[in-house]
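All protein chains but one are shown at their positions in the complex.
Let's turn to chain A:
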Amino acid sequence: MSDQPTFTLTIDQNKYLPLDGREVHAILTVGATGGITTQAAGPAEAAEVIIVDTSGSMSGSKIREARQAAVTAVQTLRDGAYFAVIAGTDRATMVYPRGNPQLVKATPATKAEAHRAIDKLLAHGGTAIGEWLKLAGHLLTAHPSAIRHALLMTDGQNNERADVFGSVLAAWSGKFVVDCLGVGADWAPAELRRVAEAMLGTFDFVRDQGDLPEYFRRLTQTSMSKTVAELSLRVWVPQTARLKFVKQVSPVLLDLTGKRTDVNPLTGDYPTGSWGAEEREYHVCVEVPPGQIGQEIRAGWVKLVRPDTGDVLASGNVLAQWTDDLAQSTRINGKVAHYTGQAELHDLIQDGLSARAAGDVDTATARLAKAREIAVESGREDTARLLEKVVEVDPASGTARLRRNVDKADEIELDTGSVRTSRLRKEGS
């Protein structure tokens, strides 16, 4: 177990509630330190599937960059990791290894063979992302104790029926982690967002396809640095309370509320995927029954657990105490306020972009202008800069107006980037 990281769980909240206060908010910071994988330490087994979109739209320079990216990913694999490369069209095809659908151990020899197989990839056919994920899932299932991960890149829109795609995601959700990359300006962020949310991964926009190999390298490296396969947040709330939501809020927004597995009537597990040396933050909201002045309750009992063994790696209490001292109950915890703002910013951008696409100019203008204001206030300079390209605000009158000619790539970058959150700045600013 010496290669396992040490986990810490800290809770930021203002436990004081006014007499009519019913909602308790807390930010959980989960940190994993030490135990960073080294070759010598004998890290946990890794299983990696690299999925390359080879549909017709990928022809030309795109397929060349995609091949290069897949090769880079293969080269980044740790020797001893299990891997496969899949080509995705309207079906999923094994690129490497050929023949039986299974993963092979990464060695200098198998990596070289994979390289040669990838070099032969051609672009033709349709796009059925669900099929690709199904094959990846079957390949990874053969390695139940491994850290299971897939890397998916696409440049196009999924051509499957929404319900078919949805049932694939539901069936494989939580079974492995998928990080997604969108290339070019023709793909639909909403679809990759669904994949990332269901598969507890990230999704990102590769604006310049020449950067694709670097994205592949970075994601593969991150995946190789994971040392704990699967952890859950186990959350207990009192019998008379209701857990309103559990969201990851940093480094990216990810709503876990719907991913609950009941442990007992008061307790549920929320999957968090695999962990390396990293820090993530979660926002928990509990609705509690009315209380009396001075009374203190444990409104939530949070444990970080290994679902396979039940081992508790860290735990903490979310508290609530009723008071008639307004100075206590009206103080808002800084972290709670910050991430509430970040989630609001995300919602405003999503609502604003949908309204803009639907031609509802008033709603789009209001939402995006408000988003721009929050982005500036919370130090999200990149987001503020992108919003600036979509909506302009007259500095004198404060009147906001949608810009006419918006670069499609700017819009996608704004759309995909809105899940990223900034960390709360330290004292001062």
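Methods note: a contact is a pair of C-beta atoms (placed from the backbone, for glycine too) under 8 Å apart; a residue touches a chain by one contact, two chains touch by 3 or more; residues count from 1.
Keep in mind that, in the parts below, contacts and distances are computed from a predicted model.
According to UniProt, the chain absent from the figure is "Serine/threonine protein phosphatase PrpC", selected among "Zinc protease", "ABC transporter ATP-binding protein", "OB-fold protein" or "Serine/threonine protein phosphatase PrpC". Touching the chain that is not shown, out of A:60, A:99, A:294 or A:395: A:294 (per the contact rule at the top). Within the complete assembly, A:323 is the residue of A:225, A:250 or A:323 that touches the hidden chain.
Touching the missing chain, out of A:75, A:267, A:340 or A:354, is residue A:267. For chain A, the residues touching the absent chain in the complete assembly are 236-241, 263-267, 288, 292-299, 301, 317, 319-321, 323-324.
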